[in-house]
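All protein chains of the complex are present and in place, except for one that has been dropped.
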Amino acid sequence: MDLRYTSEELAFRDEVRQFLKDKLPAEIRQKLIDGEHMDKDDLVTWSRILNEKGWAVPHWPTEYGGTGWDPMRQYIYLEETQKWPAPQPLAFGVNMVGPVIYTFGNEKQKAHYLPRIANLDDWWCQGFSEPGAGSDLASLKTKAVREGDHYVVNGQKTWTTLAQHADWIFCLVRTDPEAKKQSGISFLLIDMKTPGIEVRPIITIDGGREINEVFFTDVKVPVENLVGEENKGWDYAKFLLGNERINIARVGMSKQRLARIRELAGKEMSSGRPLIEDERFREKLASVEIDLKALELTQLRVVAADAKRGNTGKPDPASSILKIKGSEIQQATTHLLMQVMGPHAMPYHSGDMDGSNELPIEPDYAATAAPGYFNFRKVSIYGGSNEIQKNIIAKAVLGL
Amino acid sequence: MDLRYTSEELAFRDEVRQFLKDKLPAEIRQKLIDGEHMDKDDLVTWSRILNEKGWAVPHWPTEYGGTGWDPMRQYIYLEETQKWPAPQPLAFGVNMVGPVIYTFGNEKQKAHYLPRIANLDDWWCQGFSEPGAGSDLASLKTKAVREGDHYVVNGQKTWTTLAQHADWIFCLVRTDPEAKKQSGISFLLIDMKTPGIEVRPIITIDGGREINEVFFTDVKVPVENLVGEENKGWDYAKFLLGNERINIARVGMSKQRLARIRELAGKEMSSGRPLIEDERFREKLASVEIDLKALELTQLRVVAADAKRGNTGKPDPASSILKIKGSEIQQATTHLLMQVMGPHAMPYHSGDMDGSNELPIEPDYAATAAPGYFNFRKVSIYGGSNEIQKNIIAKAVLGL
Amino acid sequence: MDFDLSEEQTMLKDSLDRLLKDSYGFEQRRKHMAEPTGFSAEMWDAYAEMGLMALPFAEEDGGLGGTPVETMIVMESLGRALALEPYFATVILGGGALRAAASADQRAELVPQIADGSLKLALAHTERNSRYDLHHVETKAAKDGDGWRLTGQKSVVLHGEAADRIIVVARTAGDTRDENGIGLFIVDAAAEGLTRRGYPTQDGSRAAEISLDNVPAEALGDPANGLPALRATIDGAIAALAAESVGVMSAMHDLTVDYLKVRKQFGVAIGAFQVLQHKAVDMFVAIEQARSITLYATMMADSEDAAARAQAMHAAKAEIGRGGRVCGENAIQLHGGVGMTMEYAVGHYFKRMTMIDTQFGDADFHLRALASGQGLFEAA
Partner (left out) sequence: MDFDLSEEQTMLKDSLDRLLKDSYGFEQRRKHMAEPTGFSAEMWDAYAEMGLMALPFAEEDGGLGGTPVETMIVMESLGRALALEPYFATVILGGGALRAAASADQRAELVPQIADGSLKLALAHTERNSRYDLHHVETKAAKDGDGWRLTGQKSVVLHGEAADRIIVVARTAGDTRDENGIGLFIVDAAAEGLTRRGYPTQDGSRAAEISLDNVPAEALGDPANGLPALRATIDGAIAALAAESVGVMSAMHDLTVDYLKVRKQFGVAIGAFQVLQHKAVDMFVAIEQARSITLYATMMADSEDAAARAQAMHAAKAEIGRGGRVCGENAIQLHGGVGMTMEYAVGHYFKRMTMIDTQFGDADFHLRALASGQGLFEAA
């Protein structure tokens, strides 16, 4: 047992830090610090810088552009990019469909899609959720009927994040209506420009347009866009969802958020002195820090175990708490940040919702505080709500 | 709507206060303040003082010794006795079996038992719970078989509070083994001196002997000791349990406890000054006070609604939260009190458990702090655990 | 002690609820919000016709002599409807300041205009660095003949844009955080030197930043010692906000319980899952406690004992803050994704509930304020 980073790991961390410092455009970083949404251009810009460096898809096999880093280095990289902060790569391509393609796709698919994902030439979105399904993903109804060399897709997806920018969508569709729930589902890649696809925004309570509904009406999808075997899509989806484990805790992001809270609490006044000098406020902050420090170690335990095992096989039981605790901490930071703003959390900075151009009220940095709190209620809902996570732990870990 | 006590109610409150001040022996009061257990003699003494005043059984019908107070006066009385504090009457007689007897018993039973309950001539205990039953009370197994003018009772009761002092026990027994769960249960009054009854102590984690197991081996109980009809006992038990509503919140007791915490936190030092001057500690105290103030109003709403309705019919839905919130607050006060003691919560004052006669360590008042915390874990377990209470609210109030 | 509404109070509640039921459905509210002012002029007139504006003012001033109980009834109903009109700004805040500080002549002039709906008020007290401290006042008032001239900046003035007159807290003497030397002043919103920039708030209402550059003003009460009146005003407002909160919370709870019954997952109504049931019960407990502490605040809202009144408001605002959060966060969690969309009512309630905590001091602020005193039960 040696609970310190090796000197090689420390050197690697410094290399990452230097790279971020040198290469990430300052205005992109500032947007992240201010809690603003990334524009499509921002993410494309950064992804291409990464791709040029060879760091666009660190965890992929080297033959497809991966870096060959062990899990600990991958974690250090993740942590540093979140802390700086730098934009996180578009997960739908890099973490989701990419690994599905290189694991289950054919050679032609690999050759075509993977480099385009790494360079963010294609913006991917995820077509899994459907209205009314919620955490019961497998109850999906969107149908794909084979007609010659095409599937004809009809149905609706929802909660489709950033579909408004998307070039492609990967979908779970029902190809065998007779089969029972999890069977009869296939994994299709669909060009968003195909006729019959309509994207409608869902405006969330923070006023942002992050998610969408996607409607499919007689959408013709070439059979070559099927990944793996027909009716085996549920297996690929499970594989995909299983890969979300490491990133879910977002320890680096919460560290950055806590630093931001400290900074802004040094600017906002309370009882005639900076709020950060207030003992009660400091205790609330310290309380979250303790949770986060523990979670960081939990995360490292999982990563180290993965490193030992080569990231296969049964995960450390501790990994199951990453989602629950990670989301609780993220939500706690958004609440603290809103609290920092006091009455100045109230003004609404109308963004892309109603088209008005009213300016944010001073202080500028207050504008995203309440929306951030509202928006982050999602992290205990999506990806299997925290209640579902607890069901899973009760069953899989505790045997109840 | 008038949210103030009437002048008559205030005058009544003053009368109660004066009576308590004049009549309650100081050493009994001090024991309560110190969190010590009442001796049998203490309670007998106080019950007879009350009975002489005519206040032993305020809520009973006047024909059986009740005071005729409306629910608001009954509440004021309860609140004042808890706050002073005075011993609470032995609930098993006064609140439980007494009302069952005057409601469902025959004239002979009423004439015999009721005056003896009021004067605490008979110490009653409750024989409902059985090993393994928990909150599923109706799964009881103790049998009573009719043989001539007697029932022969065999079985075991548990969690029997203060059975070691008891002259009588009221029991739920199964008289019809063929009937389904809630049917076939009868309500028997059993003299604890009857041959075949054995009482064994259960020592709880606070080191106290508050509860017992009671074993019945071929215990002969005269048929005249049956209350009401055979096999209707479950109805009487439900009636009895329904009467627990008002007392369960223990607002007055928690007020007294908070005052005690303030007092002792004024004696214990922290960072070179009395703990009560510590802002963080004061906030914790204030937090519980707010909860308690709200609960007091909730309690008063329920009492006022009862007063209006004459204490019959469907209770105010708010009454369902009294147990949950009341127990949470009681538990919070025991934790705070233990926290006041700091390292001095550690020494164990061996009481009636191991027969040693080691003295408590200074400060004397620290001796009951940790045991009080341990002991009060019970209040979210007994009387239908708080989980069961929430099930009931979900079903009965929310319709889920 | 009697918790039942009188016949008149019941009528008030029933007629207001009927009006809101007819005119404040989800789509109707959306339309009201889309008005340039951010609320419905028709609803405003309807409230005036019902006598709501006149309610808390003394009869001799042209009001109806209602007690805090009537205000509680109205605010709870407006909370349930998420009503957008500046009732709170005009009648509770502005009107509260008039009741606490204005002279009989001033009241005789203004109250009838409020009562008939022709006058809207706002209260400008928050400043950039004041946070929740009422005595933190940088805006200056200088004597000018019989009147005053105000200069300074005010932030997050509720409905400051819609107001015809604005009551401004300004300093006549002393340093920024002195408790003395604070006055209440009334200015005309159209006065020269006053500029305002309105904007939407997170909860769908409106507020404004207000700049004052030598703006002519009239004093309400003692310009050197207005803090007690301001505190009385805000204490009354906190009791009213608590009542609004009960309306907001119980509406969220109703929506959530309904949703649990209707929404199916894994083949059953999700309300069958025990964990979700218990969360709904946690909300219920929070609401009943909020309702109780609101009754307490209402009982104390017009108390002459300023210290006891303040304690009650600290308790109420803290309880509302934390209970509202329990209620709001659970409401969203139990709704899942749909609760986070603008298309469902529950998210709007959640946002309002969240913003209430940022008004007049959040739960932590009031907990601390209460903790610095003698405790809620000492007097008893």
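Annotations
Residue numbering begins at 1 within each chain, and the chains themselves are lettered A, B and C in the order written.
Just so we're on the same page, a contact is a pair of C-beta atoms (placed from the backbone, for glycine too) under 8 Å apart; a residue touches a chain by one contact, two chains touch by 3 or more.
This is a predicted model, so every value here is computed, not measured.
The residue touching the chain not shown here, chosen from A:16, A:153, A:285 or A:345, is A:285.
The hidden chain makes contact, of the residues B:111, B:205, B:223 or B:396, with B:205. Within the complete assembly, residues 273-275, 278 of subunit C touch the chain that is not shown.
Take subunit A: the residues that touch the chain left off the picture are 1-6, 9, 72, 255, 258-259, 262, 279, 282-283, 285-287, 289-298, 300-301, 304-305, 308, 317-318, 321, 324-325, 387, 390-391, 393-394, 397-400. In the full complex, subunit B contacts the hidden chain through residues 129, 132-136, 139, 158-159, 202-205, 207, 268-272, 275, 280-281, 284, 338-339, 341-348, 350, 358, 361-363, 370-371, 373-375, 377-378, 380-382, 385-387, 390.
Everything that follows uses one rule, which is that only the chains that are shown with their structure count from here on.
Seen from the Cα centre of subunit C, the chain whose own Cα centre is farthest off is B. In whole angstrom, the spacing between the mean C-alpha positions of subunit A and subunit B is 53. Mean C-alpha positions place subunit A and subunit C at a centre distance of 39 Å.
Computed centre separation for the pair subunit B/subunit C is 42 angstrom, with centres defined by C-alpha atoms. The multi-chain contact residues of subunit C, meaning those touching 2 or more other chains, are 368. The set of subunit B residues that touch two or more partner chains comprises 279, 283.
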